[in-house]
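The block underneath contains the structure these notes are about, expressed in structure tokens.
The complex is shown incomplete by one protein chain, all other protein chains being positioned as in the whole.
Residue numbering begins at 1 within each chain, and the chains themselves are lettered A, B and C in the order written.
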Amino acid sequence: MLEIRDLIVKYKTSKGSVSAVDRISLEIDKGTIFGLVGESGSGKTTLGLSILRILSPNASIESGDILVSGTNITKLKEREMRNWRGKKIAMVFQGAMSSLNPLMTVEEQVAEPLIIHENMERSLANRKARDNLANVGLGENILKRYPHELSGGMKQRVVIAMAIIGHPELLIADEPTTALDVVTQHRIMKLFKALRDEYGITIIMISHDLPIVAEVANSMAIMYGGKISEVGNAREVVTKSKHPYTQGLIKSIPNPKSSEVIRGIPGEPVSLVNPSPGCRFYDRCSFRRDICKTYDYNPAVLDGQHKVYCNLYEVGKQ
Amino acid sequence: MIEASDVKKYYPVKNTLFSRTGRYVKALDGVSLSIDKGVIHSLVGETGSGKSTFGRIVMALTSPTAGIVKIDGVDLFSLKKKDLKSMRKRIQIIFQDPYSSLNPKLKIRASITEPLKLNHIEYDEKKIAAVVESVGLKPAEDYLDRFPGELSGGQRQRTAIARAFAISPELIVADEPVSMVDVSIRADFLNLLKETNRKENLTVLLITHDLFVASYISDRISVLYLGKIVEESDKNGIVGHPLHPYTQALLDSIPVLGEGEREVNIKGEIPNPIDIPPGCRFHPRCPFVMDKCRQVEPEFREIETGHFVSCHLY
Amino acid sequence: MSLSNLSYILRRTVSAVLTIFAIIILNFILFRLLPGDPITLLYRSPALTQHQINLLTEEFGLNQPLWIQFVIFFKNSLMGNFGISFFYKQPVTSIIIPAIKNSLILLIPANLMAILLGMFTGAISAWHRGKKIDSTILGTSLALYAMPTFWLGSMLIVVALHVGNIPVEGMYSIDVLNQSAIIRFWDLLGHLALPLITLTLVLYGEFTIVMRNSLLDVLSEDFILTAKAKGATDSRILWRHAFPNGLLPLVSLIAISFGLVIGGVIFTEIVFSWPGIGFVTYTAIFMRDYPVLQGAFFLITITVVLANYFADFVYSYIDPRIRYQ
Partner (left out) sequence: MNPLMNYLGQLRKSKIGLVGWGIILTFVFIAIFAPLISPYNPNAISGAYYQHPSMLHLFGTNQEGQDLFSQNMYGTRIPLIVGTTAALVAVVLGLLVGLFSGYFGGVPDEILMRITDFFLVVPAIVLMIVISALIGGTLTNVILIIGGLSWPMTARVVRSMVLSIKEWPFVEVAKSSNGSSLYIMFKHILPNVMPVVFANAALSVANAIFTQAALVFIGVGDVTDLSWGNIMHFAYINGTITTGIWWYMIPPGIFIVLLTVGFIFLSTSFETIFNPRTRRI
């Protein structure tokens, strides 16, 4: 459904060029939830924005291809791309609070994609908006309300309703549960599962929260320093993690069922400004060897889907 | 060490210039809590549960509408100014956001020495370096003369901790100390807190929304819902066999790595603390609601040894 | 109308009334207690006969204790009675009211044009940030903002005289006073042209800069990205999403910028001898005609307070967050 090949995205900043996404390749199957997990500064949000081509003006896709249902969207003209946004590809942003226009009613905002793309009559679009809000578990009483009158969970649902009203094939959700209470988090995750199961929408879930993603995703990738460190079946990545970074991440999450001591990963996140060649995780890795300094990011394929980008594993072998 | 009884904090709902509405936001609606010396006690609750307000009251940053807070038997809010000052030498606070808990215009050195200077405690360069290095900022001289803007989130969080540890407090109030730092850095902080607790007999009041974080380091956990404690027990009591339906729902909502999803039994959203439901304040969301729950507020009772709950089911 | 709406109106009304009250006090203090106060001037004024002085002394209680003077002054202010002009020997009101009318003829269209122009060019400037069109608009606005009104007016007069046949003084030509209404109207328009352009340009600068800045803030908000992700066209993002939000600070600026507008009006009127309140103030200063100065000051400030008061309602209507507070 979605295929990314050797994608490079760079930001120009006053400190120099930042390689937020550095030669990333991915494949995502239709009708699945794909988790993209990483800490702050790993490049995961940039990757999401690239797929919609709505990067900020100081960022650009340097090279690589993004194929959505066979179309290479990096080659589309801006005018054509606009027809994809909100229709074939939709996005839910980090912080639902601020992604709604404070001066427009819920109804107007949810119906807007239909008015933009289908040129639909307002009354019909409004009716569809109502139906869509019902699908995400919101009643008619909020149609005429303004965003500041809604709770965080309600806003998040409104944002989701707005994203799926155009029946997109691909939905990108960037930190959809951050700043929500655990109970609401759980409900939003259930909603995403329902969207996948009932409508067959392919979903990319971008999050820093490994357990949450692991619970809903079919497959997932762990990102570090603008690179993927490990990708595969979600269960597999969590239970048979291979990359030292993934392992470190898992070891630092408290689990009330075990009495094991959690351990952080030593060191500081790598800077993406002119990074040194080789493995990005080198400075913090406890298994590092000299050859890691020249690691070329050729993945070791473990079984089928499970790939790990680390020198500890030999390319092609298990 | 801390003895809080029936602490209430109401904020009047201001609507107009002339009249108050007579309604109140009941941030804390009768919280009683006692924390022994050397214990890590967590206060767990959602946004709007009043947990941060309680922390601010313990720090004497705001005074309660009603109720008494005693520290080592001394009533915190009847202290004279001078005595409050010496009391404050014994308590330190660590805040949620490492970005705003350090003054961006002060060098790290100034931030760390501030509590020492203000409390007239003698110090020398060696002591400062030792404090800074004890939280993992090594070597100290690489950090002391920098501004917070030049440090990463994790380093700032460590600076905030070093500042709190600098005057060797007996009690630390940690308000969501890890919610804004990356997971890989979070663990170190929790271990450091635990280690200091064991070594120096430090008492910790940890305020968090994360039940798992609480369960990792706490000796005791209190679950706060709409300004009232609904359940309190040691770690195993809360995580192992939670009694209150709210605690159960919270636990079921948090995914555990490698485990499947569980059914979560809870309805609706947390009500506005202006309109606290009558009877049991959890009843509109409770899957086991009974008639009694709508009318009578349940008592906070000890069901098992050391395990308190306020619920009509027991 | 909800209860909170009502209370908002009530709050604003009380605040406006209090402000007017304070203005009366200030006015009283200014003209009674400062050196060169009008009582002494009144007695010294060679323009008045002893009989007139006695009448005025009686009317304004100038021989009474200060607090009684204030009570009389307060009543008079509310009734619009500011006494007799030293210079014109007429009630102050009869001089000021027509002047206010003349000022409004100039002020209202100039302010509206400046707001409209500022709104749109400011928005366009923000949208094309950093491009050539942005620097052009921004540069022009800054220069206009930094230009003294009277200087800009003077320069326009120089140009107009060079071009020829453009009225640069007063409201009407002397020879049209007995002509038909239509001829007088066209004559008025001719006379209005230069002052109107001057005032519009002077106000335009600030409105543009504020609109541009507020829109730049809005454009960095997340909901703009959301609109983009929905596939909205650039013009939809700008005009439907960003523009209304960017307007809010501008509206509140319009509310508090009546002071600025008044400054602009005064100096425009002086340069073009436009017989409005500003010109009246100017001549009153020149002639040391304190009753007129006092009356003009009072009416100008009251007008600004009232304008402010109504702007607040417009603002609360535009922004639902205030409406429902």
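Just so we're on the same page, a residue touches a chain if its C-beta (ideal position, glycine included) is under 8 Å from a C-beta of that chain, and two chains touch if they have at least 3 such contacts.
What you see is a predicted model, and the numbers here were worked out from it, not measured in a lab.
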| item | value |
| --- | --- |
| Visible contact partners (per top-of-document touch definition) of the missing chain | B, C |
| Residue in contact with the excluded chain [from B:V25, B:L102, B:L144 or B:I270] | B:L102 |
| Sole contact to the chain not displayed, among C:I115, C:I266 or C:V280 | C:I266 |
| Which of C:A99, C:M171 or C:L293 contacts the chain that the document leaves out | C:L293 |
| Chain not shown, touching residues in chain B | 56, 59-61, 85, 88-89, 91-93, 95-97, 100-106, 111, 114-115, 118-119, 147, 160, 163, 167 |
| Contact footprint on chain C, counting only the chain that is left out | 15, 18-19, 22-23, 26, 30-31, 34-37, 138, 142-143, 145-152, 154-155, 157-158, 161, 168-169, 212-213, 216, 256, 258-260, 262-263, 266-267, 270-271, 281-282, 285-286, 293, 297, 300-301, 304-305, 308 |
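Everything below uses one rule, namely that only the chains that are shown with their structure count from here on.
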| item | value |
| --- | --- |
| Dominant chain pairing [most C-beta pairs in contact] | A-B |
| Chain B and chain C, separation of their C-alpha mean positions in angstrom | 54 |
| Where chain A and chain C are represented by their mean Cα positions, the distance between them in whole Å | 53 |
| Chain A-touching residues of chain C, taken from the complex the two chains share | 221-223, 225-233, 236, 241, 244-245, 318-321, 324 |
| Chain B contact footprint on chain A (complex, rising order) | 39-40, 151-154, 181-187, 190, 208, 210-212, 214-216, 235, 238-239, 248-257, 261-265, 268-269 |
| Complex interface listing, chain A residues touching chain C | 52, 54, 82-87, 90-91, 93-95, 98-104, 112-113, 116-117, 146, 148-149, 159, 162 |
